[in-house]
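I have a structure here, written as structure tokens, and I will follow up with some questions on it.
Of the protein chains in this complex, one is absent; all others appear in place.
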Amino acid sequence: MTSLPQSTEKKLGLVIDLDTCVGCHACVVSCKEWNTSNYGSALSDVDAYGPEPQGTFLNRVHSFEAQPESGCSQTVHFPKSCLHCEDAPCVTVCPTGASYKREEDGIVLVNEADCMGCGLCAWSCPYGARELDQIFGVMKKCTLCVDRIYNENIPEEDRVPSCVRTCPAGARHFGDLGDPDSDVSRLVASRDGMDLMPEMGTKPVNKYLPPRLKDVPSDAALEATHKTPEGLFAWLDKALEKL
Amino acid sequence: MPTKTTTSDGYLPNMAMSKDKAPPRPSPKVSDEIRQTTCYMCACRCGINVHMQDGKVKYIEGNKDHPVNKGVLCAKGSAGIMQHYAPSRLKAPMKRVGPRGSGEFKEISWDEAYEIAAGWLGPIRETAPEKLAFFTGRDQSQSFTSLWAQAFGTPNYAAHGGFCSVNMAAAGIYTMGGAFWEFGQPDWDRTKLFMIFGVAEDHDSNPIKIGLGKLKERGARVIGVNPIRSGYNAIADDWVGITPGTDGLFIMALIHELLKAGQIDLNYLTRYTNAGFLVNCAESGPDAGLFLRDKNGTAQVLDQSTGKPAPYDGKAIKPKLTGHFRKAGDTYRPAFELLAEAYMSDTYAPEAVEERCGIAAKRIRAIAADLARVAFEEEIVINQPWTDWKGEKHDQMIGRPVSFHAMRGISAHSNGFQTCRALHILQILLGSVEVPGGFRFKPPYPKPPEAHPKPHAGHAPGQPLDGPHLGYPLGPEHLLLDDAGNPKRIDKAFSWENPMSVHGLMHMVISNAHAGVPYKIDTLFMYMANMAWNSSMNTSSVIEMLTDTDENGDYVIPHIIYSDAYSSETVAYSDLILPDTTYLERHDCISLLDRPICEAEAVADAIRWPVVEPDRNVKGFQSALCDLGAKLGLPGFVNEDGSQKYADYADYIVSHERRPGVGPLAGFRGDGSESGRGAPNPEQLDKYIKNGGFWSEHLPEDAQFYKPWNQGYQDWAVKIGLFDKAAPYVFNLYLEPLRKMQLAAEGYGDRQPPEHLREQLKKAMTPLPHWYAPFEQELVSDDDYPLHALTQRPMHMYHSWGSQNAWLRQITGVNKLFVPSGVWEEHGFEDGDWAYVTSPHGRIKAPVARMDGVNGKTLWTWNAIGKKRGAWALSEDAQEATEGFLLNHLINELLPPKGDGLRWANSDPITGQAAWFDLRVRIEKAPKAGPSEPTHKAQKSPVGTGPKNVTYGDKF
Partner (left out) sequence: MHPAPSIILFTTLSGLGFGLLAFLGLGLPPVTGWVAFVFFFLANALAVGGLLASVTHLANPKNAIKAFREWRSSWLSREGVLAVASLLVMGVFAVALVFFDIRLRTVGALGALLSLATVFTTSMIYTQLKTVPRWNEWTTPPIFMLHALGGGALLAGQPRLAAILLIALGLLMMWAWIKGDEKSLAGTTMETATGLGRIGKMRLLEPPHSGQNYLLKEMAYEVGRKHAQKLRILSLLLGYALPAALMLLFTVHHLTALIAIIAHLIGVAAGRWLFFAEAAHVQRLYYGK
């Protein structure tokens, strides 16, 4: 059924801290290696060793420069995967019912057994979060590692998405954004977490924490109490005696 | 269409078989088995869990218990699967059949390979062992490879450190007994202000990211000093876009401010440094600038209570930092006075340096004020009693929560050694080394220069070398010169050109061997270094040297043996190839004898073991050295009856003893319960495997800080076997060994430098760091070459190896030259444009992109993306070869001619560190579209090219 659930029991999603992300692409590759051998078909790579390699990835890191009114520009590394939108247009456009949003946790998934590879869901996603696999012909997207987060074959503390577990800087957080008391919800509240393209009306579950204020000019200066070495030495003798 | 064949319990829709959606709580089987080993997609040595299914690697994740990475993994680490299955893997030993560079090879057996190698090496060992030059790249087995080279008897051995970061390492060891990276780390859990200089990625890849994450979580402040605002500098709260090569000036201006305000840690300076050592202040003379020493050779300080000289290490002695003492007509003053005079001078006032550094004076002042505030007003205290080396008991550990980290950005310049020293002096003045919140050493560091060996080059036919190759010279007497004063080593390490070249100079080997200066060699034996491509300064000319022939038509460098695991550029230029395994297929040890995986609070070492057996005719290089060493009859590699001593590297790791009871691995010795010291344990590797591939033990609580002066630490270190007796020492603010070299340049002593080097030595070898302009900068005019050009490591690529990786090469398959917006506009560049970049050494053509967050005079690109056509099993039209490019063609190991008839090295005059980042260039618009230039003829791939498509994971 491609209608969206009225509401979901949980809103599982990611919180990505742009103040901490160093743009290392660890989450990108970890996502690729987990997902290419788990949920659904593999994530293929076409022309892998040739002039135009292009493969399917579920998570990508863009790099931007933000130019404030004055001062120097700021570099922001910007990881992006499916935001598991509450009002996910990718679900409602899907003709086959392959795309769906889960009632239990809000994860948006593609049931590959039903997907006909029309690509319309990718067209409807504002964020570029879906990629049609060129060899397997089915739509691929972030699964929120649904096959990890409940997996009883994985130690409990590791039941988080692959990208979250791997992120060296700890810039990725996973949890229930529907529960205002969850760690992720608190983080979002305390750090002014935001939506991407709110004007699209998709109500993303994933949130981004904006970079903290940078390059704040300071007038601090030390008082030059000792203008000359001799001055310093005179003070030093006394200071040392006191020690 | 290929489809998955396995569905396991509760598993998910499989396209072919299942019609169902994922169950609400899917719980599929992850793998058949987890094998824990150590990653080697880079030198960071993280612990990994390799998930195996159906005998294949299914998924690699970080090992949560591992001291280095604590569970996280970088992009390269996760891409290990694609490295392990790379089509570029070499398959068998090979001998060259076409001309060098052609890539034409014939596969041979290991026996034949050893025959050929022994045929070259055997005779030279018997006649002139120095004719073998054995150099290794990203070697993690240096304690083993150097042992082999020592047994062979050649003085010509080193790893790649000389062109990598020797300034950093040497300045750290000489100043305080350890540097950044493997030697130490910031106290990530406590530091409140962290300054990071010239780091794009570092060897300590994951630990730095984990650390930065901790700082961010606590809201601690990060200041990034780097011409380029990317990566770590992107998340820095403040970015200081310094002009390349001027960090020394900036740091000295910070010191200037701190001294003028008296914001220094006096207690720390008097107790733990040589600030109080009395220096002979004569204008000249054989002792000028040297310490006053008693008849035991112990340096003297002015005792606070008596005002008289006393040995610095005397029990109740508290040195004065000011005053003077006269003896035999000479005046002696505490080193601190000289230091204060040097840095309080107007030369280092913020106003005097702002323009050259590209940092406003006001900003420098503010940073100095912040450092002082956090260090002294936000002092932290840990209630942990400890006892110092003089027996004094302390109730607390006082912390100065400012910390620093730096890497190649300050070290890969010709003024890098002194810049790194200046940074350490700043840390020490703030009292922030080995204290809570500051910078902490990782065992086996700290280890002062005196505790390191001295370099050796005593060679004789058929004999082993007279000692270890590398070490820390403390004066001219330790240089490796023959009777005529000529360098004894092919790379001229430990000669007057670069007396403290403690890591050797791999970047000079090929050009010196080609020139036959100081002598000719017969065989160049290399391991894991892509010297025919991205590792060399001026790649095109190195390629010429490797293929150059003499009047007889023979190659000028007669024989080249090389061990690589993949079809790199350098493979094509070698005569004999010893194919290595991948890192998942071999034994390795990351040893306390070398550069272990310790953390500040724990001692640790680790292994690799074959989690997958090789499916090709390849062999771990170290095992091959065991075979070859035995075949050559090298001492230590054969038993008394002449039979082979170590069956393979695993056998060596377990059974070799460096000193009685001390072997390559410190864990599980003896009966398996002994740490550090103990008899060899045949079960040792199994114990490591069961323990997750590593061993670690925590430092006692009272040994966590103040390590050089902490009795608790010293005793523990002896117990664990790091050294044999306690060896406390103080930090060298004033570096006497440099002064000794300088004295020689002034004409004192019996070992004298050649005339042409005297001025350079006098200027560079100052016992207190001074700033001088990088050499190449001095030689070229701003009008001809107005811009700097730099490289940075991409976090997801390791040098040249990344491009063979089907996943990683999609992220960066082409590197662009980033151009600061001012220059961009001045030249009218647009998206998609190409440019010519010209240096005094060459010209390249490259695609450009604009960047705003970069020093306005600095161009840069990602390192080592450009590839030679035909290498790495990529198609010949791979984008790395057609659009990717190397900056190396613009750099040279020699400076542009000065007009004095000499060619000076483009290296730091103290350590010989390659000055990669001194490069000066100009840029102009080029016709749109590729290919990038210079173009090189394709090499034939001895392993074919990779398949068209990859669907890895499909069969799981």
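So that you can tell them apart, the chains are marked A and B in the order they are listed, and the count of residues begins at 1 in each.
Methods note: a contact is a pair of C-beta atoms (placed from the backbone, for glycine too) under 8 Å apart; a residue touches a chain by one contact, two chains touch by 3 or more.
On a predicted model such as this, the values are computed, not experimentally measured, just so you know.
Trainee: Touch as defined at the start, partner being the missing chain; which of A:P180, A:P198 or A:P217 qualifies?
Mentor: With A:P180, A:P198 or A:P217 as choices, the missing chain is touched by A:P198.
Trainee: Pick out the residues on chain B that sit against the missing chain.
Mentor: 230, 810-814, 816, 849, 851-853, 879
Trainee: For review purposes, identify every residue of chain A that touches the missing chain, sorted by number.
Mentor: Answer for chain A: residues 1-3, 18, 28, 52-57, 60-69, 73-76, 78, 80, 89, 92-98, 113-120, 122-128, 131-134, 136-138, 194-201, 208, 210-211 touch the chain left out.
Heads up, the rule we're going with is that only the chains that are shown with their structure count from here on.
Trainee: What's the distance between the Cα centroids of chain A and chain B, rounded to whole Å?
Mentor: Spacing between the chain centres: roughly 32 Å.
Trainee: Show which residues of chain A lie in contact with chain B when the two form their complex.
Mentor: Per the stated touch rule, the residues are 17, 19-26, 28-30, 32-55, 57, 63, 65, 67, 72-77, 100, 102, 104, 109, 111-114, 135-138, 146-147, 150-154, 157-158, 162, 165-171, 211-212, 214-229, 232-233, 235-237, 239-241, 243.
Trainee: Note which residues of chain B are touching chain A in the complex, please.
Mentor: So the residues of chain B touching chain A come out as 1-4, 11-15, 18-22, 24-30, 53, 58-62, 64, 69, 71-79, 81, 87, 205-206, 209-210, 212-214, 216-217, 229-239, 241, 257-263, 266-267, 270, 304, 318, 320-323, 337, 340-341, 344, 362, 365-366, 368-370, 372-373, 795-796, 804, 806-811, 813, 851-853, 873-875, 877-879, 882, 945-954, 956.
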